[in-house]
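A single protein chain has been removed from this complex, and every other one stays in its place.
And then chain A:
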Amino acid sequence: MIQIAIYKMLQTANGELPLDISLTIEKGQFVSIYGNSGAGKTTILRVLSGLTKAEMASIKVGEVKWDDTKKKFHLPIQKRSIGFVFQDFALFPNLTVKENLEFALSKNDSKEIVSELIELMELQSLQNSKPQNLSGGQKQRVALARAIVRKPEILLLDEPLSALDDEMRSKLQDYILQIHQKYNLTTLMVSHSLSEIFKLSDKVIVVDKGKIVKEGIPETVFSEQKVSSKFQLTGEIINITKSDIVYVVQVSSGNNIIKVIATEEELDQYKVGQKVLVASKAFNPIIQILNKLT
């Protein structure tokens, strides 16, 4: 179990904002942190990893204390069992893919884990390339593999897929899930993408203006009441057109565009750009508006 309590003043574009959160994460959970830019999501990961010091921090991982500002205790970053995947990859340009992974090894570690990860992430053909010759998705796979080399307890992902196109995203989500399960990780991911959060996480934390405003499983957090349904997808309304007497609402979800029929009265609540849940009960797909989080 990981217990985190952080208080830190954030310098934002709109002046100072206190980040004041406390949360508990079970071992093995996949937790997503969702919220607006500047809400303090990345700071939570940075304080947890030790990269940023907070005015007040109390972090306990299992029985081990990582931070206790009251006792002026701060475990150095190097001693924390974490893997951090940065938003812009942070691969070392002077090292090849394989060397990037090997750099993470400690003195007496066997190199086996490196070959294992290269295989798992399908990097065999790229292992001798330098990072600047890789595509975004390839770089992300290397960054992910490198973060796992030390077999950390906690994997921290800072918007890992924001720079990728949809197809790449969905493929990498599978990699992340695979790694999370295979290496028994506890994973914390900052994400803006609802579909990503639904697909990957057991629990989601919604952060707004430095506070946790909601937490729980994604379905309950993002929809007011749980819809009992055969299937459900999250997406965004991209178009509303009139067709004879009914309206057709087009919802984009992943790579699919789903057309759902709506009546004129229903239409009042829908607008283009809205995040919605598409669910089907037996025959008829229904749309439900996801909670406004902003």
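The rule is short, and it goes like this: a residue touches a chain if its C-beta (ideal position, glycine included) is under 8 Å from a C-beta of that chain, and two chains touch if they have at least 3 such contacts; residues count from 1.
Throughout what follows, contacts and distances are computed from a predicted model.
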{"item": "Omitted chain (choose from \"Cell division protein FtsW, lipid II flippase\", \"Cytochrome c oxidase subunit 2\", \"GDYXXLXY domain-containing protein\" or \"Molybdenum transport system permease\") - UniProt protein name", "value": "\"Molybdenum transport system permease\""}
{"item": "Omitted-chain contact residue, chosen from A:Lys60, A:His74, A:Arg150 or A:Lys209", "value": "A:Arg150"}
{"item": "Touch with the omitted chain, as defined above, among A:Ile77, A:Leu120, A:Val213 or A:Ala262", "value": "A:Ile77"}
{"item": "Touch with the omitted chain, as defined above, among A:Asp88, A:Glu119, A:Asp165 or A:Glu264", "value": "A:Asp88"}
{"item": "Contact footprint on chain A, counting only the chain that is left out", "value": "49-51, 77-80, 82-84, 86, 88, 90-94, 103-104, 106, 146-147, 149-150"}
